[in-house]
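Showing just some of the chains, left in place.
By letter and in written order, the chains are A, B and C; residue numbering begins at 1 in each of them.
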Amino acid sequence: MSQIKLGMVGGGQGAFIGSVHRIAARLDGHYKLVAGALSSNLETSKASALELGIKQDRSYSTFKEMAEKESSLEDGIEAVAIVTPNHLHFPIAGCFLSKGIHVICDKPLTHNLEDANKFVKAVEDSKALFALTHNYTGYPMVRQAREICRSGKIGKVRVIQVEYPQDWLTTPLENATDSPGNKQASWRTNPSKAGAGGCIGDIGSHAFNLADFITGAELDELCADLSSFIPGRKNDDNAHVLLRYKNNIKGMLWSSQVAPGNENALKIRVYGDKGGLEWEQENPNYLTLDLYGSAKQTIRRSGFGTMDIANRVSRIPPGHPEGYLEGFANLYSDFAEQINAKKANRDPDPSSMLVPNINDGMKGIKFISTVVESSSKGGQWLKF
Amino acid sequence: MSQIKLGMVGGGQGAFIGSVHRIAARLDGHYKLVAGALSSNLETSKASALELGIKQDRSYSTFKEMAEKESSLEDGIEAVAIVTPNHLHFPIAGCFLSKGIHVICDKPLTHNLEDANKFVKAVEDSKALFALTHNYTGYPMVRQAREICRSGKIGKVRVIQVEYPQDWLTTPLENATDSPGNKQASWRTNPSKAGAGGCIGDIGSHAFNLADFITGAELDELCADLSSFIPGRKNDDNAHVLLRYKNNIKGMLWSSQVAPGNENALKIRVYGDKGGLEWEQENPNYLTLDLYGSAKQTIRRSGFGTMDIANRVSRIPPGHPEGYLEGFANLYSDFAEQINAKKANRDPDPSSMLVPNINDGMKGIKFISTVVESSSKGGQWLKF
Amino acid sequence: MSQIKLGMVGGGQGAFIGSVHRIAARLDGHYKLVAGALSSNLETSKASALELGIKQDRSYSTFKEMAEKESSLEDGIEAVAIVTPNHLHFPIAGCFLSKGIHVICDKPLTHNLEDANKFVKAVEDSKALFALTHNYTGYPMVRQAREICRSGKIGKVRVIQVEYPQDWLTTPLENATDSPGNKQASWRTNPSKAGAGGCIGDIGSHAFNLADFITGAELDELCADLSSFIPGRKNDDNAHVLLRYKNNIKGMLWSSQVAPGNENALKIRVYGDKGGLEWEQENPNYLTLDLYGSAKQTIRRSGFGTMDIANRVSRIPPGHPEGYLEGFANLYSDFAEQINAKKANRDPDPSSMLVPNINDGMKGIKFISTVVESSSKGGQWLKF
């Protein structure tokens, strides 16, 4: 096993998701972080690199310089993780993709539809691979839920209820310059960096993706009502969406960042004509399955009743909780399998292809953009 | 303490809600059931009366006969409980109200708006009192939630999420003539008996009422998407509704009778700018309160942190669960207080006035009817 | 259906368990409270009778007078509920039993072994029936647990873990004369009224009874360590007990009244060689069943997977929680069936015989007394 040489753009000191990506990359030992353009601030960038054991000559001040130099080194990076605000995703990814460097990009894909379209083309045109970190798809019990749904165990799907409430924007944190959360809040509520979707883009897109991943239901039309409860906040901080999927499936999606008491309460429930299932991100090792006519079942990660697709991405026995970082790491490790298979000129493990790809990214941007348009038209039903 | 003499219309053998009303009436000892027109089927009616200890000469074949005779007896009934299908509520209630007999009516008020309007007038014109059994308002912790909301403890309300999923109509139970549930399913899915709302009328109206009771938010407009997933079922069995309340409050309501694994899972969450609260009917002795900035609190019925308004309707110490029947009985006992106060020509305990009344009933019918209209127009936003 | 005429000794204003017994008697309509000696304090007694609708001439100042008079009336009471402190149970019960009046007695049976022995004889010598309100045996899911255990579904039982923590004696409430809880605390911590067991007698005996009821395991020996954490408190407020049952079953029992955060947290877990089950009193409508090798099952009262023995004592559909009072009422209603069968000279429904009887009472007193002796000998193992 030789480790994949990884670079990172963004994720300097004070960032949140960058450190998550680094842990995810390290956890199973498939990657080695060797280069970075960690911050637009040079001092932060250097300090961050030092702290992370990245050599000074591979700590870059711009992503362009990094792409240029690394692609010319014999032991240059093979993959790059992009953990910047949304509006930078495409410019950066496009640059690395064009050099044949694999890209792991944080979600959502971009801040607007225009960039998303270019992004699709850039991936198509590149021989490099692409992964989008809709990380909740990495949880073993989410994969089990997908398998249960798609195998018909709960019958023909009728109703999908998905929600993703948080509370960290209950107050105008973006103005609280003395708080460590201010930096996160600031760009996420800024349309020019985050895109036209606030809460719906940041977390609503995760909720939509999760429903898609598990059920495979194809969205047909939607009706949305976005709110921004903080005076002066330009982007939405609460989103209510009705969904009509093809094949007579109805759905409801709620995402909020102003719901006190909810920290990261992503939850999905799917109901078919033979049963229902339920999964909650804050208690991710358990999946509830109700086959109509039987007692409620709680399936425990790695425990009795789990499927291969879930066990493959579990590390430890039932009762030993795995969490957010392990789920995230599963995407990294699956993507490593894709990279290693490509290097070895062999087919990857089919399950490793569950990592969200450019199509999922495009779907997400279309979702955000349709929601925003529907809401801006007073909550009109729009085709997806 | 002398017991209030009570009659009942409907609720013969095989019915569900009739026996609930009887237990609710008995539990605190305020009522004595002495007369009934328990079934349109004469045999069932007689057998039921016998079983309930109602004397044969006070077991009637029609409600009209009952109203007539009882109002002429010196010790005739003072109040009547109406537990028939919806379309009979008004004809029966109107008859008893006109005789000055207090009415306790099951929800929803009627099966259509026309009857509802007449109902309002009949109550106004009568000197008798009226109560509508939106029974979930009787739970102590629901009353505490109301008080918390209305006292401003969670600040200015922003978002209301209410849901009421069940699963008993997952299959076409209305056609399963060999099942005990068939009778219930049959009239509830029949528009001529239940009204134009199926699930939205049967339980969605409870959800709407609960949000109203707790928050006092005034509905401004709504957008609804109703479904009927069983071929041949005329009324909806799943309802998705977006709500816009006055004063910039947004809401979402889901009710379903085809959600396997949900038995009677009414749940409400209210979020304000200072905190949030959550209550679930299946675990009714607990109320979760999150004041933004503090650890999550779980307030236990009769326990530390409960308010007078909740303790007044609690019977036993914390940790000794009270349930659905006790909550239902609270409405009966509060209504008894109203009746006894009227008899004694004194003001009733103000808290006893929390029992849903004719206005709440009217609001519910308007809600059902607006939802049905919105959905039939393809999910159009309509003013309430 | 004619109602059983009931009297009550104890349970005047300010008492706790008396009102529980009254609700339990009323709930299913099988009893009518017509006489009482409700308090040793004459004023309280009269006021309580008035409040309860007991006629003044059937409100007695002593139980002896009541037994005397009622047994001479044509429509005198058929049964009496005894809800006094423990030391009075036998004197009162003995008196009514000797008159042929059925007795429903609160637990534990008596305050000492001597009285318990006499009690057994008194029941044997009487033609009247006897019931002891170990009320937790009335819960539907407890009965289902019993059936599951005894049917061998979880295999040969190996381990029983039972606990009953409360917190209401965390502070010296018995000295807080200004608190409403003082009256309860006062006699329960007083050996001359409660007996030598404090917490072990008041609630530990419930825990022991529950294990016995569900598993039928026969206790062989035990080792106990009692504590009293409040200076001056004579009886134990925390009890730790190791249990060795016959047939190689091991058990552990904890009861406490000084465990902050626990209100009435009776819980039992039983493990066999094929599976385990778990039930908690504060969430009584659910029973967890783990068949080794399968996913965890949650069986819901009246829901899928319930047995006749549980459904027989359920009133309402799943998802509509029943609680403490309904469980208590099940004992009253089962005892009514015993009484009515006797009156009708027929066999009672066999399930109605699940009501705890004099043998269960005797076992409980023996348990308390063995625990107290073991602890007083420094935690010595003693034969049961």
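Keep this in mind: a residue touches a chain if its C-beta (ideal position, glycine included) is under 8 Å from a C-beta of that chain, and two chains touch if they have at least 3 such contacts.
Predicted model only: the values in this text are computed from it and were never measured.
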Identical copies making up the whole complex, of which 3 are given, total 4
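Quick note on the criterion: only the chains that are shown with their structure count from here on.
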Neighbouring chains shared between subunit A and subunit C, ordered by label: B
If every chain is reduced to the average of its C-alpha atoms, which one ends up farthest from subunit A? C
Where the CA atoms of subunit A average out and where those of subunit B average out, how many Å apart are those spots? 43
Just the number, please: Cα centre separation of subunit B and subunit C in whole Å. 34
What are the residues of subunit A that contact at least two other chains? 296
Taking the complex as given, what residues does subunit B use to touch subunit C? 1-3, 16, 19-20, 22-23, 26-29, 50-53, 166, 168, 262-265, 281-285, 300, 303, 315-326
What part of subunit C is in contact with subunit A in the complex they form? 289, 293-300, 303-305
Can you list the subunit A residues touching subunit B in their complex? 154, 158-159, 161, 163, 167, 170-171, 223, 225, 227, 229, 238, 240, 242, 244, 248, 250-252, 254, 256, 258-262, 269, 271-278, 288, 290-292, 296, 378-379, 381
